[in-house]
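One chain of protein is taken out of this complex; the other chains stay put.
Letters A and B mark the chains as written, and numbering starts fresh at 1 in each.
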Amino acid sequence: MSVLLKKIKINIYSQFKRNLSNNQYKIRRALLYVPGDDPKKINKAYKLDVDCIALDCEDGVAANRKEQARNTIFEFLNNGKPKKSREFDWGVRINSVKSELCQNDLDVILTAQNLPDTISLPKVNDTEELKWFSSQLERFTALKTKISVILFIETAQGIMNLKEICTTAKKLSENRNFEPVALVFGGDDYLADIGARKTDQLTEVLYARQKLVMMAKAFQLQAIDVVYIQYKDLDGLKQQSIEGANMGYTGKQVIHPDQVPVVQEAFLPSEKQIKWAKDLIEAYHKYAASGKGAFNFNGIMVDSPTLKQAENLIKFVEVVGKDTNQ
Amino acid sequence: MSVLLKKIKINIYSQFKRNLSNNQYKIRRALLYVPGDDPKKINKAYKLDVDCIALDCEDGVAANRKEQARNTIFEFLNNGKPKKSREFDWGVRINSVKSELCQNDLDVILTAQNLPDTISLPKVNDTEELKWFSSQLERFTALKTKISVILFIETAQGIMNLKEICTTAKKLSENRNFEPVALVFGGDDYLADIGARKTDQLTEVLYARQKLVMMAKAFQLQAIDVVYIQYKDLDGLKQQSIEGANMGYTGKQVIHPDQVPVVQEAFLPSEKQIKWAKDLIEAYHKYAASGKGAFNFNGIMVDSPTLKQAENLIKFVEVVGKDTNQ
Partner (left out) sequence: MSVLLKKIKINIYSQFKRNLSNNQYKIRRALLYVPGDDPKKINKAYKLDVDCIALDCEDGVAANRKEQARNTIFEFLNNGKPKKSREFDWGVRINSVKSELCQNDLDVILTAQNLPDTISLPKVNDTEELKWFSSQLERFTALKTKISVILFIETAQGIMNLKEICTTAKKLSENRNFEPVALVFGGDDYLADIGARKTDQLTEVLYARQKLVMMAKAFQLQAIDVVYIQYKDLDGLKQQSIEGANMGYTGKQVIHPDQVPVVQEAFLPSEKQIKWAKDLIEAYHKYAASGKGAFNFNGIMVDSPTLKQAENLIKFVEVVGKDTNQ
């Protein structure tokens, strides 16, 4: 690993040392699920260098262990957000609205002494579910600041209704105590819902996977990609992470600690990409000063859109490492 | 072919021996068009082991033979549904609403002594066409039970308006005597409509092909894939069938008897897939009983979504072969 990349990584740490409000940009490259009924795994996750942890009440917890999960998470919330060498997103994944476990989950989790930074709401199908969820949150007077909410889209109905779901989430959040911050593509649930058979390239869900990114960006939300369930195959994980990043995803769900560093690295721009972007921006400003619009840069014709791609990349690197510039 | 697969196939036969109502799940893996003006071909199709037959008034019939097709189909309907070694879907494909042949088709077909199980309605562009079609059906008092309707989506407008089309179809069917049961992707017509050039992988229609599956599943309809027109190339057919099945399609249109067995086999899960699913479900229940949610199964991390994929597969096999379990 090069000096440049190390510096970026150190900067991620420094950035998060500051006490960020919910409104500030939070990196969510790896979103790690930890079974909520397993204190040992939670304690292990607390020690990891990971952007987001979701203490899980949902798919990672057996049906006969749901109450155990809720109560364990309640205790961990009461003990407070752990101090880590850098800031991270401390979240809880509750059960879906349709599961009929959701209300109980909220009753326990939102009466803890400390609230999580983020609630992950799985299997959102339509705006009715969102409205119900939003009205549930109203019951909790402890919610004085807006809690961040990650919406999971993992059914045919969810993909179909995605524009309405995002519109409603943004609208409800204006007067309510939550803020949608990201969309998650629940690829495996979606596959099951549409009766597809999974292939390595995930071609069979390309439509849904790219519709989700488009919609996330139209509503200025982060987009978090599918789980890679072959958790021992880190090469495959890396490749799928890069594919997701290429599509515009800003992060990826992970289900094992070993996946975290691979994913977090893949969602950083590579050194080569950073150099390309810096050189291009420099060249652009040199030419623009001399009054040239489009110009030749290493055999490509550069005008605004290409410049914007380069600027986005550098802006991301700067957000991740902005403390160093102060 | 293995014993297991043979058993499944035999079970398909047995299932259909029972007198299924329209509301029961019907397998529609191969949907075979037979030119309605060709009694010889119809008689040949009657002898085939095929899930669905559509006696065709539309694209398989020359413009100057439409009346001939109608009258021939009328006679075949009057003669009654043929007894076969297993139940099958006995349908008629009429001409599209815009063709202005549709009303005449219905006038003849729905006054036959026996009604077909299913009407295939091609080139649906918008909800107005559906409303017109639905009001036409009202004219026929013979329609005492709901007739199954397969909607064909094969134009840019059809793909654009797909959500509204499905919503309207479901809504109309509440008080009318038809029931939408499937969406067909008319890939070749769609290609012509958007001015695309066909390639082997059909990448050029991936958006439309996958939007259709998503929408079908959101409305609990079957999804029937494109025709493979190189009817002598059975290897290519098999490959395209598997691609469709991977995407979530439940069946495929066929235009030649030789295509039927290849397609019907491709839309069955493979033995390897069945074994994988059974083992996974068994392992899941063992672990769940001991209170574990997510667990390692042959190197993949299994939680609810993966379980659901396995259960879907087995449920399908069971529907196909459920008689053996009784």
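Note that in this section a contact is a pair of C-beta atoms (placed from the backbone, for glycine too) under 8 Å apart; a residue touches a chain by one contact, two chains touch by 3 or more.
In this text, all values refer to a predicted model and were calculated from it rather than measured experimentally.
Asks: Specify the residue from the set A:214, A:281 or A:314 that touches the hidden chain.
Replies: A:214
Asks: Looking at A:172, A:245 or A:317, which residue reaches the missing chain?
Replies: Touching the chain that is not displayed is residue A:245.
Asks: Which of B:59, B:87 or B:105 sits in contact with the chain that's absent?
Replies: Once the missing chain is taken into account, the touching residue is B:59.
Asks: Hey, which of B:143, B:242 or B:255 is the one touching the hidden chain?
Replies: B:255
Asks: What chain A residues would touch the chain not displayed?
Replies: Spelled out for chain A, the touching residues are 163, 206-207, 210-211, 213-218, 245-248, 250, 273, 287-288, 291-294, 296, 299-306, 308-309, 312, 316.
Asks: Spell out, residue by residue, where the missing chain touches chain B.
Replies: Listed in rising order, the touching residues are 33, 35, 37, 56, 58-65, 68, 154-157, 159-160, 186, 188-189, 191-199, 203-208, 227, 229-233, 255-256.
As a convention for this text, only the chains that are shown with their structure count from here on.
Asks: For chain A and chain B, let me know how many angstrom lie between their CA-based centres, rounded off.
Replies: Chain A and chain B have C-alpha centres separated by 38 Å.
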